[in-house]
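Remarks on the structure that follows.
Yeah, one chain of the complex is gone here, protein chain that is, but the others are all in their spots.
Going in written order, the chains are labelled A, B, C, D and E, and every chain counts its residues from 1.
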Amino acid sequence: MDSRFGVTELEDLPEDLRERIGVIAEKSGFVPNVFRALGHRPAELRAFLDYHDALMERSDGLSKAERELVVVATSGANHCTYCVVAHGAILRIRAKDPQLADRVATNPWQVELDERGRAIVDLALALARKPELFGEAEIEAARKAGLTEDEIWDVGAITALFAMSNRLAHLTALRPNPEFYAMGRDQKR
Amino acid sequence: MDSRFGVTELEDLPEDLRERIGVIAEKSGFVPNVFRALGHRPAELRAFLDYHDALMERSDGLSKAERELVVVATSGANHCTYCVVAHGAILRIRAKDPQLADRVATNPWQVELDERGRAIVDLALALARKPELFGEAEIEAARKAGLTEDEIWDVGAITALFAMSNRLAHLTALRPNPEFYAMGRDQKR
Amino acid sequence: MDSRFGVTELEDLPEDLRERIGVIAEKSGFVPNVFRALGHRPAELRAFLDYHDALMERSDGLSKAERELVVVATSGANHCTYCVVAHGAILRIRAKDPQLADRVATNPWQVELDERGRAIVDLALALARKPELFGEAEIEAARKAGLTEDEIWDVGAITALFAMSNRLAHLTALRPNPEFYAMGRDQKR
Amino acid sequence: MDSRFGVTELEDLPEDLRERIGVIAEKSGFVPNVFRALGHRPAELRAFLDYHDALMERSDGLSKAERELVVVATSGANHCTYCVVAHGAILRIRAKDPQLADRVATNPWQVELDERGRAIVDLALALARKPELFGEAEIEAARKAGLTEDEIWDVGAITALFAMSNRLAHLTALRPNPEFYAMGRDQKR
Amino acid sequence: MDSRFGVTELEDLPEDLRERIGVIAEKSGFVPNVFRALGHRPAELRAFLDYHDALMERSDGLSKAERELVVVATSGANHCTYCVVAHGAILRIRAKDPQLADRVATNPWQVELDERGRAIVDLALALARKPELFGEAEIEAARKAGLTEDEIWDVGAITALFAMSNRLAHLTALRPNPEFYAMGRDQKR
Partner (left out) sequence: MDSRFGVTELEDLPEDLRERIGVIAEKSGFVPNVFRALGHRPAELRAFLDYHDALMERSDGLSKAERELVVVATSGANHCTYCVVAHGAILRIRAKDPQLADRVATNPWQVELDERGRAIVDLALALARKPELFGEAEIEAARKAGLTEDEIWDVGAITALFAMSNRLAHLTALRPNPEFYAMGRDQKR
C-alpha cells in the first residue's frame, strides 16, 4: 500500500487540485504519492501545497538547491523515507550532483560541505531534532557564516515545514514512488 | 521583543489577512503574537491559517477540546512556550477545566486521562518526538482504544502541524501575549 | 486520589509534624499535598522538611526568588507536575511576576533571563538531567557569571534536593492542590 | 582534593555531628568523605543523615542488602563514582558476594538477578533516569513480582534519596576514600 | 580526500594483501576505499578481512542478502555513509531489489519487511545502538520468529563487526567510491 490510509487518484480530486497536481504529474511523469495520500482531505492538501510553494519556490535568498539541502538534511535526521527518496532526487537534479543527497541524508551532521552549506545544515538540524535547545547561539552562528535574516528565516521555516511533512509521511507510512530512486543519478558533477 | 525577527501590526497586513485576523483579534481582545510574527511573509501566514483552520475547526471526529489536547500535549513535549501558554488557555476554555492544561503540558506522558484521552495523547506523543519509531503498533493501539481512522488522521495531522508551529515559535523566540496566561483559569470543573 | 499510596491528614500526624505543618497550612489556607503524601513515614517527612528549610529558607547568598527559580527550572526539566504547579505559584509570588514561572517551567533551556538568572538556571539544568557530564566547565561558567562558591553550592544542592522531591512526586503520582494553579497570577510586574 | 568545595574534618563539626559521624568512623576505620564534604553545612548534613538512616536502616520490608542493591544500581545508572565505590563496598559485605556490586554498577539493566531482585532494580531504574515516564505500569510490574506497597515505597524513596546524593557527589567532585575500593572483596559466596 | 589519514594504493600493500584485494578490485572494477584507508596498517587490515570473510561469506544459516540487510540496517542507524553506500550497493545486488537498501538505511526501525526480515533487523538494531539494554528478551523474540541459535549469533556478530567498521569509517571520514552510488539500481524486482 502506498499510504496506510489509502490514496486518492488524480481524477478523483477537486478540480483545482486536479489541475495543480496535474501540472506536477506531467512534468515528473507520475503523481508523487504524497499528493495521493493527502488527497482525501482537500483543504489540508491545498494548504500543504500553498505552504510548500511559498517556501520552496521563493526566488529571494536561498537557492533552490539550498532549499532542498535543508529538506534532505532534516528528513535524513528524522529518518523519513519518503522525503529522503523524493527530495533526494530533486536535490541531485538541483545541485547537479549525483552523490550529495545520499551523503547528506545518511549523515547530515558530518557530511563535508562548504562553509555556507555547513551553516545552513547546522541551523536546520538544531531546530529539527531538539527544538527546545534552539536559541540565540544558533542564530548567531548562522549570521557569522554570512546568512541574512531572510535566509535564516527560510532555513528555519523549511525545517519547520518538513517537521510537519516528515510526520505526515510517518503517519501514513508513505511509500516513495519507484521512479524517485534512480532520478538524477546520472548527473555529471 | 515579541519575535526575534520583528512583528507586523494588523494594519500593515494585506487586506485579506487584516480582515481574517481582525475577526480573531476582536474575539480575543488582542492580536495573538503568532500572527504578528508571521505577518511579514503573507503567503506563509495565509497557508498557516488555512492549514490550522482545516484541522482545528473541523466538525467531524475529535471534539474541539480533544484537538487542543493534542496541541498542548505535543507542545509540552516540545517545550514550546508560546503554544503551551496560548493553547493552554484555549484548552482550559474548551475543556471547561482550569487545571487540565498545566497538567498536560508539564507531563503529557503520565497525566491522568480517561482511556480515550490517554490513547489520543499517546498517539500524538509517539509521532511528536521520535517519528522514526512510529508505526503500525501505535496505530493499532489507537484503534483498540476506539479511535476511528478519521480520528487517528486528525491526531496525527494536528501533531504534525504543531511540529511545524512549535518550531516556528522556537525560530522566532515567540512570546505569548500576556493575556493568555490567566485566560480560562476561573473555569468551574 | 491525591497520592498513589494514600494520604495522612494533619490531625493524624505526630505532634511535632502537626504543629510544623499546621503553621504552613494556616499561612496557605490549605495543607500542601506533599505533606499529606509523606505523612505515613514521619521520620522521612521530618528529614524532608529539615532539608527543605535548610536550603530554601537560608538567608545568605541566593534570594528567595532565585531559589524558587532553581526549583521551577529543574522540576520543569523533570516534568514534575506537583513541583511545577506548587513552586510555580511560589515563584510568581516571590518574583512578583505572573508570567515567569510558566515560561521557566515550559522551556528552562531558552527562557529569557538576565545573565545571573541564566547562569543559575544553566548550572541547575546541567546537574539535573545528565549529572554524569557535570564538571569543572559548568562550575567555571557559573563563577564567570559572578556566582560565589556559596551560591554555586546552593544552586547545586537545591537541584539535588528537587531531584529527590520530583521523584517522590512521580513515585506517588502526587496531585497539586487546586489552589496552587491560580495563586499569584494577579501579580503586577 | 576530596571535594571541590573543601572538606571539614571530624573535630571541626558541631558536637552532635562529631559524635554521630564518630561512631561511623570508628566502625569503618575512617571518615567517609561524603561527611567531610557536607560538613560545612551542618543543617544540611544533619538532614542528610536523618533521611539516610530513616530509609537505609529501616527494619521492615526490604533487606539491608536489597536497599544497597537499589543504591548501587541507580548510582551506576547515574555514573556516580563516590556512591558506586562506597556503597559497592557495603553491598559486597551485606550481600556476602564479592562480585555482585561490580556487575550491578556496570550494567544494572541486564545484570542477572532473581525475580525479586530484578523487579527491585527495574523499578529503581525507571524512576532514576526518566522519572517523567514513571507511572502505574512500573508500579504494577513491581506488585506482580510480589513487592508490597511498603517495599515499593522503599525502592522509590531510596532511588529518590540517591538521585540527590549522586548529584551532591557530582557537584562536589567527591572522591571515594581509598579504603572502599578493596573492602569486602574477599567475601565467600 | 578519501580518508582523513591518507590512503595506501594497491601496489604499495604487502604481497598477500595486494593479491587478496586485487581479486576484489578485479571483480568490482575498483579498489573499495576502505582497503586503501586501512592499508597503512597491514596487520589490522588482514584481521579486518579475515573477520569480514568469516562472517559475511559463511555458507550456513543467513543468506548473503540477509547478512547485507544487517549491515545496511545497523550502518543506517549509525549514520555511516561509507557503509550505507557501499553495502547498499551490495544489498541491491544480493536482494535483486533496487529500492530495499535506501529504505532500510533511511529508516531501519519501520521499513516494511517480512516477519523473518523484521526479526533480523530488530535484533540487529537492539544490539547496535543501546547494547547495555540488550538481553534475553531480544534473543527470545528472535527465537520466536524462527531464527536458530546459529542465525542469532550471525546477526549479533555481524552487528558487532559493523559497530567496528562504522567507527573506522567515522574515524577516517571515509568516502564511498563514486561507483557504489549507482550500482545495482537497475535490478528488476
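Here is the rule we use: a contact is a pair of C-beta atoms (placed from the backbone, for glycine too) under 8 Å apart; a residue touches a chain by one contact, two chains touch by 3 or more.
Everything quoted here is computed from the prediction, not taken from an experiment.
J.: Which of the visible chains would the unseen chain be in contact with across the whole complex?
T.: A, C, D, E
J.: Pick out which of D:H40, D:K64, D:H79 or D:K130 touches the chain that's been left out of the picture.
T.: Looking across D:H40, D:K64, D:H79 or D:K130, the contact with the absent chain belongs to D:H79.
J.: In terms of residues, what is the contact footprint of the unshown chain on chain E?
T.: Residues in contact with the chain left out: 4-5, 41, 43-44, 46-48, 50-51, 53-55, 78-80, 127-128, 131-132, 134-136, 139, 149, 153, 156-157, 159-161, 163-168, 170-171, 173.
J.: Even though one chain is hidden, which residues of chain D still touch it in the full complex?
T.: 76, 79-81, 84-85, 98-99, 102-103, 105-107, 109-112, 170, 173, 176, 178, 181-182, 185-186
J.: In the full complex, which bits of chain C touch the chain not displayed? Write them out.
T.: 132-135
Basically, only the chains that are shown with their structure count from here on.
J.: Enumerate, in label order, the chains that touch chain C and chain E alike.
T.: Both-contact set = A, B, D.
J.: Does the chain C and chain D pair touch with the same residues on each side or with different residues, judged by whether over half of the numbers are shared?
T.: Result for this pair: same.
J.: Since chain A and chain E share one sequence, what rotation angle in degrees maps the C-alpha trace of one onto the other, as a multiple of 5?
T.: Value: 180 degrees, nearest 5.
J.: How many angstrom between the C-alpha centroids of chain C and chain B?
T.: The answer is 28 Å.
J.: Can you list the chain E residues in contact with two or more other chains?
T.: 107, 109-110
J.: What are all the touching pairs of chains?
T.: A-B, A-C, A-E, B-C, B-D, B-E, C-D, D-E
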